[in-house]
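Just one protein chain is left out here, and the rest sit where they should.
We just call them A and B in the order they show up, numbering each chain from 1.
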Amino acid sequence: MSIKEDRIVESLLFSAGKPLSVEEIQETTGMSPKHVSDAIDHLMQSYNNERKDETSLEIVKAGSKFIMQVKKTFTEKSMMVAKPEIRTDLLKTLALIAFHQPVKQSNLRHMIGERIYGDVDQLMNMHLVHSEPHGATEVLTTTRLFPEYFGIDSTKPEEIREFLAKKVIGHVVKEKQQELSKEDESVSEANTEEQSPQTQMKSE
Amino acid sequence: MSIKEDRIVESLLFSAGKPLSVEEIQETTGMSPKHVSDAIDHLMQSYNNERKDETSLEIVKAGSKFIMQVKKTFTEKSMMVAKPEIRTDLLKTLALIAFHQPVKQSNLRHMIGERIYGDVDQLMNMHLVHSEPHGATEVLTTTRLFPEYFGIDSTKPEEIREFLAKKVIGHVVKEKQQELSKEDESVSEANTEEQSPQTQMKSE
Partner (left out) sequence: MELDNDIINHLLFHKALIDENNDMSRINQYLEMATAAATGESTSIQDPFDRSVFLAFDLVLNQHMNPWDIDLVSFSTMYLKRAKKEKIDLLTAGKIIYMAWQVLRMQSDHLVVNMETKEQEVDQGFGWEDIPTSSWLANDDEYSYTNLLMKMPQPPLEEPLRRDSTRKVTLIELLSAFDEARKESEQYQLLDHLRQEERIILEQKARSAMKGSAHEDHLEEDVAAVWEKISQFPKKTMNFTEICEVDSAEERIKTFVSILFLAYEKKIMVHQQKFPYGEIFIKTLGFT
C-alpha cells in the first residue's frame, strides 16, 4: 500500500516540525528503509513539482534529513504566527542573566523570586546558560551558544553585556521615535482632514 | 489575487501549530476579513473534500478558530513523534465537566471522589476549565480554549454536550457491534463445521 505509506510519512513530516531522518521515520512507522525513501520521493515529487503552484509548502532535504516547511516566499508572514521556541517567561530570565552576567543566582532570586531555580535549570538544558559554583550560590553566565543563537559577534560575557546594553538603548530610542512618528502621523492626519475641505472646494 | 491569498493563509495555518482566528490572520496578512474567510473556505474545500484521499492533513474549525492538523486515521502512527500531553484520567474528568457544565464541584466529587480537586487544579492551570465561586462550592465550565484544543466545531455547551454524548454512545454501539459480530462469527463457524462433513459426503 504505497499510497497509504505516502500519507503516513506525510503526516509524520508535518507533525514533527523538525527535520526527520529515514531511520527515525522507519522506527516510528515500522516501514522498511526502501519504502520510507520511496514515500519521501513521491511526496517531494508531488509537493515540489506536480503541485508546485498549488501549495505554499515544500519538502526539502536538510543535511541527511527531511523537513516539511513553508516556501521561502511565504515565510515572512508565517513566521509571525509561529510559536517562539523559548517561552516569554524563560526569555525574560535569560535576558536578565545576559544583561547582568556574571551574576549570582541568589541576586537573581531577589530580582524575580523562587522561579529563578526552575528557569535556570531549563536554560541550562537548552545550553544557553552556564552555572559555576561560587561559595553557597552559583554564578551564571551565558554559554557560547548564546551569541551564536542571537547573532552577536562576541563570546566574552562583558562584551555581550555591553553589546546588549547599547542595543537596549538603541531599542528604547527607536521605540520612542516610533511613538513620536505615530504622533506626527496623527498630527498630519489631522492636518489632512483640515486640508481636505479646501481640496474639495478647489475641485468644485 | 485570491489564489495567492489562499497560499498565504495556508502557510499561516501550517506554521501556527495552534488554532488561528480570522482576526489574527487578518492582522498578520493585512487581508480583509472577507478575503480571509474565502481563503479558509477554499482551503477547507481543497483539503477536506477535493484532495481528501490525497492528503493526510485536514483543516478544521476549532471553537471559532481554524487549524491544520493530521487526520484522525493517521494520528496513531504519527503520535510517536509528538506525544499526547493530557493523561487519560484527566481527560475523563474534563469530559465529565464538559458534559455536565455548568456543574458544581461538589457534585463532581460525588461522581469521582476527592480526586476532583487535584484534577480541577490541573485543568485550570491548562486553561481548559474555568471555576466560579457559587455559595459554598465552585461552579465549573469549560473555557474557550477547550473546543480549540480538541478541535470541536462549537463553542456552545449544548453542542459540546451532544458531541460528547455521541462519542460515548458511539463507543457503546461499537462495542456491542463487535460483541455481536463475534457471536455471529462463532455461529457461522459452527455452521461451517457442521456443513463440511455433509459436503464431503456429497462429493464422495
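Definition applied: a residue touches a chain if its C-beta (ideal position, glycine included) is under 8 Å from a C-beta of that chain, and two chains touch if they have at least 3 such contacts.
What you see is a predicted model, and the numbers here were worked out from it, not measured in a lab.
Across the entire complex, the residue among A:Val60, A:Ala82 or A:Met124 in touch with the chain not shown is A:Ala82. From the options A:Leu96, A:Val120 or A:Leu140, the residue with contact to the unseen chain in the full assembly is A:Leu96. In the complete complex, the hidden chain is touched by one of B:Val9, B:Leu96 or B:Leu140, namely B:Leu96. The chain not displayed touches chain A at residues 11, 14-18, 79, 82-86, 88, 91-96, 98-99, 110-113, 149-152, 164, 167-168, 171-172. For chain B, the list of residues touching the undisplayed chain reads 14-18, 60, 67-70, 72, 74-75, 78-79, 81-82, 84-86, 88, 91-92, 94-96, 98-100, 105-106, 111-112, 114, 117-118, 135-138, 149-151, 161, 164-173, 176-177, 180-181, 183-184.
One rule holds for everything that comes next: only the chains that are shown with their structure count from here on.
For chain A in complex with chain B, the residues that touch the partner chain are 7-8, 10-12, 14-17, 20, 24, 28-29, 55-57, 70-71, 74-75, 77-83.
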